[in-house]
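Here it is: the structure, laid out below.
All protein chains of the complex are present and in place, except for one that has been dropped.
Chains: A and B, in written order; residue numbering restarts at 1 for each.
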Amino acid sequence: MNASGKRLTLILLMAPLLIWLVALIVIPHMEILYVSLREKVGVREYEFGFANYMVFFNEPLYWNTFMRTAVMSILATALTLLIGFPVSYYIAKLTRGRSKTILFLLCLIPFWVSELVRTYGWMILLRESGLVSGFLQYIGLASEPIEFLYNDAAIMVGLVYTSMLFMVVPLVTTLDSLDDSMIEAAYDLGGGGVSVWREIVIPHAMPGIVSGCIIVFMLSLGNYLTPILLGGKDSLWFTGLIYSQFITRFNWELGAAFGMLLLVLSSTIVWAGLKLSGQTLTRTVGR
Amino acid sequence: MAEAVNDLDCRDISKNFAAFKAVRDVTFSVPPGTFFSILGPSGCGKTTLLRMIAGFLEPTSGDLLIKGRSMLDVPPNKRPVSMVFQHLALFPMMNVGANIGFGLRRRGVAKAEIAKRVEAVLERVGLPGAGPRGVDELSGGQKQRVAIARCMVLEPDVLLLDEPLGALDLKLREHMKIELKQLQWEFNTTFVYITHDQSEALVMSDQIAVMNHGVFEQVGTARDLYYNPETAFVAGFVGESNRFAGKVEEAGGGTLKVRTPSGLPLMGTAAAGSLAVGDAVDVFVRPEAVRLSPTSEGVAGQPNVSSGLVDSVLFNGANSRVLIRDAATGGEIDVALPQTGEFHSLKRDDPIHIGWDTAQTLCFAAAGEGS
């Protein structure tokens, strides 16, 4: 096939992806950027300016909300990793065949129902008249109903639960690729449990850890339902602010600016995380 | 001086996986400085045995001693043995120096001392200055040497090698056989080497144990195994052989007369134990023990003679072979092609005469089992 024919094939093969990217990612973002730079000066009157962005930096409320969201998301990511790593290690290294498939499926099952239903499940468990409170009273550990819902801890539980699969999948994949003889070799050479994990298992799993963390962090940061439903009056979340700017305040301009800021700031945090862990995006995503 | 202590002693060691007996009452000793190979087909239990020595598996029964000390309660990271894995298991997240220094770091050796010892061992394996290189930058043979250096830097009493040449291409494998032997000689450490490749075992080893179905069939030097196999399995597994089944017709004076089902009479020697008239036997004749001649006079006087047509000539330089279709029985006999020039023009359908000696015709009682 000649060169131009090859190029045509390539273009045709890429076309669906390109159309998808342009129509659903690039164009909307350009639109958002454009809207965010429109400064409202009166009824149906707009002019170009950065006033919407200044609102974010001048109003501590918005800045603080973003920080709160970012810190909670990082914490949720860390917790998910902490819980997900042993689970993934168990699935990838200590089980074989059927039980491996079954365990993997168990991780998947919660995702067969919608996020809303999953979150309501937690509400049923955690609410004052819910199962956990009732159980504690039943076994005598509590004398009256306890409210577990509507606080940051409840948000955290919800975020970790929602994110678990997205941490476990990349971790299981990378840990699966770790040759058992590598671990045995490390033991054979005198390594103990801690040093084998620190020097062999974790460095090997690093690409999986990083890609899992990026996904979980972005999912948590962009989550909307979980903080609202489980957080109650403490539900302040940056996406909630964007939602309310767009939907209840009719302030698309500010909402768009918040959206762009979320994109830029979350990218910055991911970039910083990659730098700190000494990983690159190509290495983690490329594997 | 006290009696020399063996580097490795296995006493009646067994390993069962549920109902399956992978290793059955294996006993052997390896004196210091020996290159000891365990040779066997896959599934014979050799890997299980090696992993028990390394400490990754616990024996079901029996004892295992290194330098006279029982290792049963010693975890793998505390045993004075090191292992070179089948795929080497070099740590890809570390450079060569860090790979080799891993064990020393675990022992808490000072940094400067580690650097010194790593460089020293790299020099001994012929890779001076390779410390900062990445594992992926090395060739297959270099990786092999790094894997050995990584173990040898810890100065183990016994080095275990789990078919480390298996992943290499043929040419490199031939080269590494010699190199491994040299390294063993240079470090003067006991090597326990498992393989299913007889040529690796024959070339490198001081002692070879042939293993089958969880037991040692025979332990000895390469020569012993080749010329004096004690069991039919060893005779068949080590080296090439023409194999005949038959029944003993006459026995006496160390010579047996055996007749194959197709009626071919064979004069042979009982290799192990005594055989009586009527016993079913397996008979082995090495290709290089068979003499070729264009005329019947050329093989006259040989106790076993036959004639046939050349079925095919398998030319392979010094290892060339001729397959001969026996005129009497129609069976095929594999004969080494002498390199004297006499048979250079031999071709298909040429008539040929063959003959061989009684002493080269080894008879074993036929194995009762189907294998």
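Operating definition for what follows: contacts are C-beta pairs under 8 Å (C-beta built on N, C-alpha and C of every residue); 3 or more make two chains touch, one makes a residue touch a chain.
In this section, contacts and distances are computed from a predicted model.
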Original post:
Per UniProt, what's the omitted chain called: "Spermidine/putrescine ABC transporter substrate-binding protein", "RagB/SusD family protein", "Methionine biosynthesis protein MetW" or "Xanthine dehydrogenase family protein"?
Top reply: "Spermidine/putrescine ABC transporter substrate-binding protein"
Original post:
Taking the complete complex into account, which shown chains does the hidden chain touch?
Top reply: A
**OP:** Write down which of A:I32, A:L171 or A:A185 is the residue touching the left-out chain.
**Re:** A:I32
Subject >> From A:L10, A:L61 or A:I102, residue that would touch the chain that is not displayed >> reply: A:L61
**OP:** Using the touch definition up top, pick the residue from A:S4, A:S129, A:S143 or A:T282 that touches the left-out chain.
**Re:** A:S129
**OP:** Since one chain isn't shown, list which residues of subunit A touch it in the complete complex.
**Re:** 23-25, 27-29, 31-32, 43-44, 59, 61-62, 64-65, 127-129, 147, 149-150, 218-219, 221-222, 224, 228, 232-233, 235-236, 239, 241-252, 256, 259-260, 262-263
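Assume only the chains that are shown with their structure count from here on.
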Subject >> Whole-Å gap between the CA centroids of subunit A and subunit B >> reply: 56
Original post:
Which residues of subunit A touch subunit B in the complex?
Top reply: 179, 181-182, 184-192, 195, 199-200, 203-204, 206
**OP:** Name, in rising order, each residue of subunit B that touches subunit A in their complex.
**Re:** 54-56, 75-78, 81-83, 85-87, 89, 91-94, 102-103, 105-107, 150-151, 154
